[in-house]
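Note that one protein chain of the assembly has been removed; the remaining protein chains are unaltered in position.
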């Protein structure tokens, strides 16, 4: 595994732990962050040995969002001709979006473990993860509104499906801070723990559970839920029938059934 | 009403009670189950006298899901040629889906009353019902993941609209058991009761309430909510306008208004 | 500002307060209501000075829904020929829907403050607002079902995205009354207060907060969340990229960043 | 094969010829027609030996459309209550549509061979076929407009994709007769012949060609084109990738490649 | 009927003739044009007596497109702040689009009769009509490309459904002139005549034919074809079933059938 500037990546027992690693900068998302996250999730995607990902932040905070220097730099794309500047900005935004699309499209489940600040771009990031877990003192804020802009790398697109339309608008219009317990109540995170140590232990346990399942079944499940975010029920039913037409011919089904009969734990190939 | 092998069906006071009736097998879904459910819901759909359906399970458990013998049988569809096996499997899955589509498309509201186990295929089934009610000790699990497969008869397609995307993924990836109270908290069921007797009484009361409403109004309401699961708001507005263009010419509107004025209970034709 | 028969409209500190003003009729929606609401929200939309709207009801109740006289009048559209009556009814419904579409499409956030009755058409109305807040003793009911009809001016179309599919069906089929606390629990309102005075104070505070943000950023945010109600994630990402291609060239981004650096409150042009 | 009242069905060399067989009534679509066509296409669908279907009309005309007696009968569904009549009519229309949906969804290609009249319901029927071929003197007319109604069993839904929006509207608004040559020019039929004998010979030749191809490949191709009528390009690309993931593991690919190398005609299993 | 500055409107024998009437300016679309067209088509829509519309241009040319003065004026919307200018421009474009949406959404068929120039905005206009007819010497050009802009009032949105994707791109990228015969060949117009007199006579004849049909049937037909431009086949089938549930209860069906039996011309109420 190569060295990364903005991340620390480890692979143990089929679980990849991807840690944003700029604690002295509250894990602000700098230029290295945006490009390395694509490389890392490409590696996750094509490495059979990786079955599940835990995404965390080193230090006291998950992440304070986009590095302001980087945002200022985007402003520099604005040249003399408004049309040509618009085109340059549009492409820059699409490029940044691609970084989080890599997380969203990754075939392996991604669990976010969140403590401290989770602000602005960090919300865009966790909205692209499969599940979110937090400490009680985590603080979530759609901070883009205070930067004078509409969030454009995923929060406004993915979060409404997670927390519902009504609360979504309040958080997006006000940028107010939401703490762990409320985050759980509105469905933003699935569970909260008291301390960061407990959070990581809890999330690693969940990850281990998922890593023990049939990888074929996990991928099909993720693909289907992701598909349903944007498609009709009848299209989804047809798609899973086509998908399982191949996948039910895998040996994993036989292995699972045999294990079930003999009350043993099944072992699935990567 | 004909005799069924896997069900018991009763019609009282415009409420059809459809009970899965293989308690000695924890109401596992065998071959008879999958075909009879279509016949039953076709009968429900075309019988004007039936205004609402309660779907229950006889004995201690709602249902433990698909009969494993049946699942093994599906494996037998796998022949020498992968392509031809895929086609056979695809059609088998579409056939099984049709059984629960019959519940989903039924023009009368379907209320599920759930106690004990509600596992695997049983989740697919209740996701196709209109509303879900349970006892406190009910246990829900998307068990397909432990059979080495992605759920393919409706859970992954219909449940995200009911419980939200975040918790959906956790339950689908881990297959963990959810009990009554948590089920209510995440929106999987609308209400819980302590005992099965209380559950049935509560659900029958709700059913009776619904049975007393204008059947024309109930059908329009169900059609519209079902439509909105998959369509845009503007399309939905146009559709209800076209629908009500005919339905507001029904006498039910007049009957309801007259009853409202005279503070009496309205009586609607079937 | 002109005088309205069914409303009272005020503009203070960039907040427009739009109050349904027929307290002696429990703010029932009469003919003036349906046409004036369009005029008012057109004015809101084109008046740069208005940055946010609070929608309230004068007196003890938010609104008891459509005026029954008006409903009876719609029945008069039914003539001899069923087809021609259907066309007339269809156009009448589309016309009524247009009144609430004006609220939904308004570029400024609309906060509903609800006390007492919020019945029938009033639910259609608040479902077209951005956020909903209530007193503990507020009472919500999808009362159309008791008028012998399917709700056709927005409730069945917009509410499922707000409260989820399962509870939606129960409320629409039974028309049962939901009080403030349950309304918050199921996501129908974002917060509840004990008294009407507290409610109004709380909502005005929220409105003031929103009015202080960049209007360019607020409009983009509202447009995107509204867009996501009906579109795919990938379409949403492309749309915000195109939108922000122009909007990030606005001076609001610079003003916000400068204010952030100097820890001062930014001032944005209308 | 059972005997049919409205059809004659033959199976020769993997080609099923389905002939509307009421020449004395200009093959008008009577009650038997609408139910038998479902049975026939169900048989086509599940009979591996059938690889392609030719749909023809006995005698001088393909079909003059729906039997007027049947249409009058539908009028009898209109009872006292407009709402309940509307529901009955709606279900009757959906039932009639199902007859032609069986043609549209059939997994094997369906070639229509058309001579003489092809009026009203007959256009709905051929719009549900894969390809259309005709004699020079064939006459096409969307005759429903002259019955005082909008066509409701498929013409208005499927034909615009075939002949384009502009000419579609002229034909639907005027009901004017289109002859073979113009039909070819506007894309309604693929080819015309001078005589009925030539037409049948030509169509049987095409059918024989198609019957010799890999049935796995033909089904995938039909499914994909049908899918693209209603879906986005990116969804279609994802769907074919999922489909071919299984189908490319079939032996047909190997058989075809081997035949190609050895310049021989491949033989595919049913 | 009021006097219009940019149009001449006549109503004879249920046919409204709407003529762009600035021949000395080649019928360029000035400010009056854009607002009057909305009023006119609103009048068309709500006037039962109008059953069909012919849209023509006075003098030698149909229309040379948007008045350049008006385009220059739009440029004046560009102020200091790029974001606020973008918002103003966006709303201006949506406003101009609304003028042609009024033609597109009009419930009565609109037939365009085109001679001479049909350039730029004129193509946007005719793409919103139901059918297009021309003289041999008509000249069509998507001239926006030569104004340094992408066409934004309908050409790029509606024309691909009419002439197909391949030729669409050539015409939009090059702006080259297409004459009557080629226009017919590529499906842009349905028929061409040698002279303007013949064109008008031919189109009036078609209009008269359409005006004699059941207005209920015509409206349903138009609504359905318009719906199919943007919806799936299955949605379209469900929509027409719901629509006809009311409309088949109209007397027009009976009148048409009786006329058919007695071989007489039916007379339909407006």
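Each chain gets a letter, A, B, C, D and E, in the order it is written, and its residues are counted from 1.
Note that contacts are C-beta pairs under 8 Å (C-beta built on N, C-alpha and C of every residue); 3 or more make two chains touch, one makes a residue touch a chain.
All of these numbers come straight from a predicted model, not from anything done at the bench.
Visitor: Given the contact definition stated above, which residue among A:37, A:127, A:145 or A:247 touches the chain not shown here?
Guide: Residue touching the chain left out of view: A:247.
Visitor: Check each of C:7, C:173, C:243 or C:268 against the chain that is not shown and name the one that touches it.
Guide: Within the whole complex, the residue contacting the unshown chain is C:243.
Visitor: Thinking of the whole complex, not just what is shown, which of E:6, E:56, E:168 or E:237 touches the missing chain?
Guide: Of all options in E:6, E:56, E:168 or E:237, contact with the hidden chain holds for E:168.
Visitor: Out of D:87, D:170 or D:252, which touches the unshown chain?
Guide: D:252
Visitor: Which listed residue (E:23, E:160 or E:202) would be found touching the missing chain in the intact complex?
Guide: Missing-chain contact among the listed residues: E:160.
Visitor: State which residues belonging to chain C touch the missing partner chain.
Guide: Missing-chain contacts on chain C: residues 231, 235, 239, 242-243, 245-246, 249.
Visitor: Which parts of chain D face the unshown chain closely enough to count as touching?
Guide: 109, 130-132, 161-164, 187-190, 206, 209-210, 213-214, 216-218, 220-225, 228-229, 232-234, 236-238, 240-250, 252-257, 260, 266, 268
Visitor: Taking the full complex into account, what residues of chain E touch the chain not shown?
Guide: Residues touching the hidden chain, for chain E, are 68, 71-72, 74-75, 78, 82, 85-87, 89-90, 93-94, 97, 101, 104, 144-152, 154, 156-158, 160-161, 164-170, 172-176, 186, 229-230.
In this section, only the chains that are shown with their structure count from here on.
Visitor: Would you kindly tell me how far, in whole Å, the mean C-alpha position of chain D lies from that of chain B?
Guide: 35
Visitor: Between chain B and chain E, tell me the centre distance in angstrom, where each centre is the average of that chain's C-alpha atoms.
Guide: 47
Visitor: What positions in chain C touch 2 or more of the other chains?
Guide: 82, 86-87, 164, 216, 229, 234, 246-250, 252
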